[in-house]
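Working notes, structure below.
Removed: one protein chain of the complex. Kept in place: all other protein chains.
Chain lettering (A and B) follows the sequence in which the chains are written, and residue indices restart at 1 in each chain.
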Amino acid sequence: MSAPLKRALGVCYYPEHWPEDMWAKDAARMVSAGITWVRIGEFAWSRMEPEPGRFTFDWLDRAIDVLASAGLKIVLGTPTCTPPRWMLDRFPDMLAVDALGRTRNFGSRRHYCFSHAGYRKASAAIADVLGRRYGQDPHIHAWQLDNEYGCHDTVLSYSEAARLAFQDWLATRYGTIDALNTAWGNVFWSMEYESFAQVDLPNLTVTEPNPSHALAFRRFSSDQVVAYHMAQVDALRAHTDAPLIHNYMGRVLDFDHFEVGRSIEIASWDSYPIGFLSDRLEATPAHKSRYLQQGDPDMQAFHHDLYRAVGKNGRWWVMEQQPGPVNWAPHNPAPLPGMVRLWTWEAFAHGAEVVSYFRWRQAPFAQEQMHSGLLRPDDAAAPGLAEAEAVATEISAMPEVSVQQAQVALIFDYPSEWAWATLPQGAGFTYFGLMLDAYRALRKRGLSVDILPSTTSDLSGYRLVLVPGLATLPDSLRHALGQTTALVGPRSNCVTEELTIPTPMGPGLPGLDVTVTRVESLSPGAHRTVPGIGVMQHWVETLEGSAQVTLQDADGAALVVSSGALSYLGGWPDAALWDHLIADAAARCGIETRQMPEGLRCRETKTHRFYFNYGDAPCEFDGLTLPAAGVAWVAI
Amino acid sequence: MSAPLKRALGVCYYPEHWPEDMWAKDAARMVSAGITWVRIGEFAWSRMEPEPGRFTFDWLDRAIDVLASAGLKIVLGTPTCTPPRWMLDRFPDMLAVDALGRTRNFGSRRHYCFSHAGYRKASAAIADVLGRRYGQDPHIHAWQLDNEYGCHDTVLSYSEAARLAFQDWLATRYGTIDALNTAWGNVFWSMEYESFAQVDLPNLTVTEPNPSHALAFRRFSSDQVVAYHMAQVDALRAHTDAPLIHNYMGRVLDFDHFEVGRSIEIASWDSYPIGFLSDRLEATPAHKSRYLQQGDPDMQAFHHDLYRAVGKNGRWWVMEQQPGPVNWAPHNPAPLPGMVRLWTWEAFAHGAEVVSYFRWRQAPFAQEQMHSGLLRPDDAAAPGLAEAEAVATEISAMPEVSVQQAQVALIFDYPSEWAWATLPQGAGFTYFGLMLDAYRALRKRGLSVDILPSTTSDLSGYRLVLVPGLATLPDSLRHALGQTTALVGPRSNCVTEELTIPTPMGPGLPGLDVTVTRVESLSPGAHRTVPGIGVMQHWVETLEGSAQVTLQDADGAALVVSSGALSYLGGWPDAALWDHLIADAAARCGIETRQMPEGLRCRETKTHRFYFNYGDAPCEFDGLTLPAAGVAWVAI
Partner (left out) sequence: MSAPLKRALGVCYYPEHWPEDMWAKDAARMVSAGITWVRIGEFAWSRMEPEPGRFTFDWLDRAIDVLASAGLKIVLGTPTCTPPRWMLDRFPDMLAVDALGRTRNFGSRRHYCFSHAGYRKASAAIADVLGRRYGQDPHIHAWQLDNEYGCHDTVLSYSEAARLAFQDWLATRYGTIDALNTAWGNVFWSMEYESFAQVDLPNLTVTEPNPSHALAFRRFSSDQVVAYHMAQVDALRAHTDAPLIHNYMGRVLDFDHFEVGRSIEIASWDSYPIGFLSDRLEATPAHKSRYLQQGDPDMQAFHHDLYRAVGKNGRWWVMEQQPGPVNWAPHNPAPLPGMVRLWTWEAFAHGAEVVSYFRWRQAPFAQEQMHSGLLRPDDAAAPGLAEAEAVATEISAMPEVSVQQAQVALIFDYPSEWAWATLPQGAGFTYFGLMLDAYRALRKRGLSVDILPSTTSDLSGYRLVLVPGLATLPDSLRHALGQTTALVGPRSNCVTEELTIPTPMGPGLPGLDVTVTRVESLSPGAHRTVPGIGVMQHWVETLEGSAQVTLQDADGAALVVSSGALSYLGGWPDAALWDHLIADAAARCGIETRQMPEGLRCRETKTHRFYFNYGDAPCEFDGLTLPAAGVAWVAI
C-alpha cells in the first residue's frame, strides 16, 4: 500500500445469470465504459456446489478468465448468504426464527441463523474451498465475505440455536447467575433466575422484558455475527493475501460494524439514495417529496463517513451504487438525470476507492427483476450507463483517493442504537435519527465531518466533537473530550453498559457540574421554545448543577450548560436550533461556517472542495452555478 | 331458452332460522311483494346431516313445499361453505392455514382448504345426495354450488394439503425440476431445487419469495378452486338439468371467475354498495363521504358488466342485494331512501335476470344479526321492502331482460390481478384499481361498457377497446386488437406468464414501434403533468421507439404513442387525464360522448336509456330531473 490509492469504478456481475456467450461482450463493454472492478460470485452457491460436496467451478473459472482477460479486477464473494436448498436437509434447524416465533423459511436469501454451529462450519468450509482454489489467483484482487449481514432483519434470531448460544454467552459474560440477576436488577418483578439454563430469549413476554435482558440479547446477537464472520475470515486468511471486504447495507444497525470491520481490510456499503429516502428515513412528506428523485442530501454522506471509520486505515468502497429505479422501496421513481454521477462523485469526495454499480444488466427474472442495471434486460444501455462513463472520464483526470481529516467529528456507537431501541422512552426516539440530525446540521453549515467510534481515545486533531445519544461514555473518550471543543448530549452517558441508571446520575462529564435529573419525551407538536431561535422536540431533559447555563427556554429552564470548551445539550433540537448550536460552537472553536442553500452540500478533500446540488433546480453558491443534480469542484 | 328471459326479483331465505309456522306467511308475503325467486339451503348442512350419514331432509321437503305452493321458484344451494363441526373429526387437517402459518378454525364459515381431497370428496357427496333427492324436483329451478368462493381470503391456503397438491401441480406444469428452475430464474440467489418435493409454499420466507414462485402458487390456488367446484358440478349434472349457479362476492379476485364460470349456466354476485364503499374501495375521504349512503357510482356497474361476461351466454343475477345497513363494513350507514330501488334497476339495466335481496328477515342471532333484511327481526317491514315492491311493479311493465352489445370494451384478466399483487413495484398499485379507474372514466363519458376476458379473439363488434394492466397479452387478443380502436397500457404485456421480463421487452404491439424501457412508481402527491389536461400519478413509463407521440408531459416525455387506431398509454392517468383520453379516443372512432354530472350515470339496453343519480341532491340532464337517489329511463 505504498502507492497512492486510485479512484475506480466497478460493477456487480452475475455470469451465472447469462448465457456464456454474452460474457466476453459484457466484459469488453465494461472496460469500454471505464469500469475497472467487477464483483462476482456472492449468490452463486447452487452453481458452485449443486449437491453437497459436488463442486462445479468450471463455469466460474471460465468467467474469471473472460473478465480478467478483458482487463477487469475481480472481487470474489463467498456465497454464504444464499445457502442452497440442500443445506436444509443437512441442518433442518439452521433457519432463523422471528420475534413472534415464526421460522423464516427458504425461498429468498439470508435464510440462516448466525448462531447455528453447523451452518457456521459449512460457511467456513465453502470459504475454505474457494480460498484453496482462488486464493492465489492473480485475477482475484479482493474477497467479499457473505453479503449485507443483517439485511432483512436477520441479526436477531429467536431460534433454539440462538437460545442455547445465548445461555453460553451469558455464562461467559456474568460467570454466575447471581451476578446476572444483580446486573439486570432481576429482583424487580421476581425475575430472578437460578441457572443460566432458565434464561429464555426476550421475546413473547407478557409485557416488555427487562431492558438489560433485551440489551444483552442484542450484544450477544452482534457478537454472533462477528463470530460467524470470523469463521470465514480465518478460512480465507489461510489461503490469500488479497484484501477482505464485507459489504454492509445502509442503516442496518443490529450488529457492530466496527467489530466486524476489525478483521478485514476494506469496508464497503450499498448506497441506494432513492430507496432509502422512501423506505428507511423518518422525514416529513414535504422533504420526501422534494428529494423524491434525488435521495436525502445527507444520508449517503453519513454512511460514507461512517464506513471510512469502519474500514481499516479508512479504506472503503461503495459496493452497490443505485443506477436507476430500484424494486424494493414503497415507491421507486427514477433518479433525476445527473444523480447517478452526483452520487458517484459524492462517494469519491468522501474518500471512496471504488464505486461499484449494482448491477451490470437488469435481471429479467426473480425478486429483483424490476431493479435497474447499467444495462436494460434487453441489453440496451440504461440511462445510468452514460453517467457512469462520464465519471470514468472525470476520475481519470483526478485519480487519487484524497482524504483529509475533518475539523469536526461525530461519535457513532452501535450499542447506543441498541440501548435506545430497547428503551426509547418516547415513540419514535431513535439513535440513528438523532445522529443524522446532528450530522445534517453540520453539513448544512458546509462542514466536512469525520465519524469516529466510541472507542476513540484521541481527539487532538479535531476542533469540535459532537457526542449525541451516546448511552455509555467510555473513560478513554471522556478523557479525550478535554482535547477539543465538545458538545455532548442529549441522552449521553446516562446508563451503564447493562442499561441501568448509575449513581451518580449522568452525564458525568469532567469539569462540568451538571446532572440530568429528569427526562421527558414529547409528543409530535409539543416542544420547548428558545425564543427567536428554535425549539426542543421529541426529548427534553432537566439539567441541574452549577455549570453555566448557555441556552435556556422561554421559561428559563437550562437547555445547554457549559464549562470552558465542554457543553452538554439537554434535548433534541429542531433544525433551526441545531443550526444555532453548530454555528455557535463552530465560532467558538474558530471554524468558519456558512449556511448552505437548501439541497446544496459540500465536502473537502486534500485538494478540492466539491459541491453537490441535491435540488431539482439550479443553485448559485460561491460564484458557481450548479444545475439541478449538478456536481462541481474547485481546487483548494 | 327460446323464450326471452324475464326480469324478476328474488330473496334469500333461511327456513331453518324460523319456526315452521312462520313459513307459509313468509312465502305469501314474498309473493305479495312481487318476489318470484327464493334461495335456500346454502348454510344448512348441520340441519341436512346433523351426524355423519344421518340425513334429515323432512324439514327441507316441507320448506320447499310451502314455498313452491305459494308460487315461488326455488334456488337450492349446496351447503359446502359451512361444513358441520363433525366434519373436522373426519378430517382434522381439512382447515386452511393462513400466510402466517395459523390454522383457520371452526366457528364461522368457509373453514376448509380447497386442496383437501377428503373434504372435496365430502362436498361432492353432499351435492350428490342433494342431486339425487331434489334433482328432478320441479320446484327447484336452479342450483347454487357453495357460496362466495374465496370470501374471507380463503383461496390462498398454506396447509400441508396445499403444499403437497402444489408440488403435484408444479410437476404437471413443468415436467422437470430443471424446467421449473429455468422458468422461474431460480439461479438468482441460489434458489434452485433438485426435486419438486423441495418446493415449499411461498410464505414466511426471509424476504419476498421469487415472484414466479408466488404467481405459480396463485395460479395453482385458482385451479384448486376450479377443481373443487368441478367436483360438485359433476355430482349435480348427473341428477339435474336445472341451471347451475355460483354466487361470487364483489372484489374477490383470488381465483379466475371465468374458469369457474365455464361449467355453470348462470353467474351471480353479491352487491353491497355501501359496504363496498367503506371496506373494499380505495378512494379519497371526500369521495367516501359524498357517497356514504349510496355507494360508489361505478363499483356495482363494473361487477354487473363483469359477471355478464362470466355468465354463460351473458346470463347473470345479483344473488344478494343490500337492502339496508349491513354489519360487516367499518361503518354501516343506511341507504338513502330510493337507493335500494336504484341499485336494483341498475342491475336490470345491465342485463340481470334476477335481483335477489339478502335477506328476507334480519336474523336476531349470530354473526349477521345487525345485517338488515327486507323485514326487521320483529317481522315488521324494513324500509327496503317498499322499494323492492316498487321495482316489482315497475318490472312487470318492462319485463324483458334486454342487453345490447356496447360500443366499448374493457379487457379484464384475473392472472393480471395476481401478477401485480405479486409484483406491485409501487405501494398501492392494484390491477383492480386501475381497471375501475378506466371503467369509471368511460362511464363518466356516458358510455355503456362490455367487459371481456383476455381470451377474447374477436373484437370486431367494438369501436373502442381498453386494455390497461394486462400482464401478458395472448396472441389471439393481440390479433383482435387490429379490428378496432384500442388503447393498451399502462403495464400491459410487459411480462411472461411466468412473471419474468421478455426480450424483446413489451408491449410488443403489432405495428406500433414502442418499448417500455423503464417504469417508475410515484409516491402520493408526485406526478408528471400534461399541461392544461391532467397528470400521471402512481405509475409512469419511459416510452422509446419510432411510434408517433400523441401525448407528452411538460418535459416532452412521451406518455401516449399511436399508430393508426392503436395507442399505448404509458402511465396511470388521474381522472382529468383519463377523461381527456377517453373523449379523444371516442371522438376518433366516432362514438359520441358527454361529460356526465357528478354522480349521474347512464346505461343503455336495447330499448331504453337508463339514468341513475347516485347524488344526494336532484340532478338535471337530458331534459330530465332526477331526485336524489333517483332512477329514470327513456325509450330509445
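By definition in this document, a residue touches a chain if its C-beta (ideal position, glycine included) is under 8 Å from a C-beta of that chain, and two chains touch if they have at least 3 such contacts.
Just so you know, these numbers come straight off a predicted model, no measurement behind them.
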{"item": "Contact with the hidden chain (one of A:154, A:212 or A:407)", "value": "A:212"}
{"item": "Identified contact with the non-displayed chain, of B:199, B:382 or B:395", "value": "B:382"}
{"item": "Which of A:53, A:92 or A:525 contacts the chain that the document leaves out", "value": "A:525"}
{"item": "Residue among A:100, A:286 or A:635 touching the omitted chain", "value": "A:100"}
{"item": "Touching the absent chain when the full complex is considered, from B:32, B:69, B:105 or B:404", "value": "B:105"}
{"item": "Options A:313, A:517 or A:625, residue touching the unrepresented chain", "value": "A:517"}
{"item": "For chain B, residues in touch with the removed chain", "value": "14, 16-17, 43-47, 50-51, 79, 82-86, 96, 102-111, 151-152, 154, 278, 285, 288-289, 292, 324-325, 327, 330-334, 362-370, 372, 376-380, 382-383"}
{"item": "Positions on chain A contacted by the hidden chain, ascending", "value": "100-101, 184-194, 198, 200, 202-213, 423, 425-427, 498, 500-505, 515, 517-523, 525-526, 542"}
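One rule holds in what follows: only the chains that are shown with their structure count from here on.
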{"item": "Gap in Å, rounded to a whole number, between the CA centres of chain B and chain A", "value": "47"}
